[in-house]
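Mind having a look at this structure? Questions to follow.
A single protein chain has been removed from this complex, and every other one stays in its place.
Entry: chain A
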Amino acid sequence: MQIVEELLNGSRVALARAITAVENEYDEAVDIMRQLYSHTGRAHVIGITGPPGAGKSTLTDKLAKEYRNLGKTVGIIAIDPTSPFSGGAILGDRIRMLDLTLDEGVFIRSMGTRGSLGGLSRKTSEAVKILDAFGKDVIFVETVGVGQSEVDIIKTADTTLVVLVPGLGDDIQAIKAGILEIGDVFAINKADREGADRLQIELNAMLDLNQEHMDWRPPIKRTVANQSEGISELVETLEEHIAYTHKSGGLELRRTQRTKSELLALLHEHLSRRILGKLDDAGQFETLVASVERRERDPYSVVGQILNDLMK
């Protein structure tokens, strides 16, 4: 397949088109992924999450520059929300990464959430794999930034960086479930603002309570991204985390779990598509829906029967 060959030979046009194919679920997408799969698994994938306005894009821009100074190539996937009404989106994170545009060692791609968060996470991880196969050393995935429940990123990332800013919410926020549980490294950005000390104290208290990360206590770094302050220290910490996960076997464990959940998700998707396809072909599905709606049958027995018929 030409696009795969060109991509592996370093064509950025082919790289861009491959991501589009995956994003739009073109027929050739599966073939592209099949052929690229053996070339993946080398990149260090860093997820960047946190509330809107925390400065994730600016921080990503600075981190990418720091990695470039260290001689590494960088891929960036920047995710922004899709409008639930029009299906359109404004993807504006590139604005904060303009200097990186002409650096040949950097490739930035914006993605809209396009309605389904579950579907997005698969497409995101496929885009990550494409950048990985292309040869990027470090890949940043900047999440949509909806905050507390945006935790899907850990399924894709080797290292999850949670970015917080002073002045959002009280200390109960810090002990809720959600993004505070998934961080491997924390950055308090805009740390020149009032409230940075208090946020750090609260965050420290919360992390001390956390039993799950006994052998890796997530470090907290302070940054002022738009002034480039604290960036090299943050990169050092990210590198320490990846070194730690290599040494402790945590990375292997994470990747095994990732492979497992990817397989399951694919299986799930293909099974339901195949079953629905069969039912639709026979015009059965609408009949079943109608009978359930009239309360003649219940959904549990209907599903049971569908599966029984299929497994015969």
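Note that in this section a contact is a pair of C-beta atoms (placed from the backbone, for glycine too) under 8 Å apart; a residue touches a chain by one contact, two chains touch by 3 or more; residues count from 1.
FYI, contacts and distances are computed from a predicted model.
**Student:** Name the omitted chain as UniProt records it, choosing among "Methylmalonyl-CoA mutase", "CRISPR-associated exonuclease Cas4", "Formate dehydrogenase gamma subunit" or "Regulatory protein BlaR1".
**Tutor:** "Methylmalonyl-CoA mutase"
**Student:** Which of A:I108, A:A133, A:L238 or A:L251 sits in contact with the chain that's absent?
**Tutor:** A:I108
**Student:** Which candidate, A:E5, A:E25 or A:E236, sits in contact with the chain we can't see?
**Tutor:** For the chain that is not drawn, the touching residue is A:E25.
**Student:** Touch as defined at the start, partner being the missing chain; which of A:G10, A:G41, A:G92 or A:G304 qualifies?
**Tutor:** If we include the chain that is not displayed, A:G92 is the one touching it.
**Student:** So that we can see where the missing chain sits, which residues of chain A does it touch?
**Tutor:** 11-13, 16-17, 19-20, 23-25, 82-83, 86-92, 94-95, 98, 101-102, 107-110, 112, 114, 119
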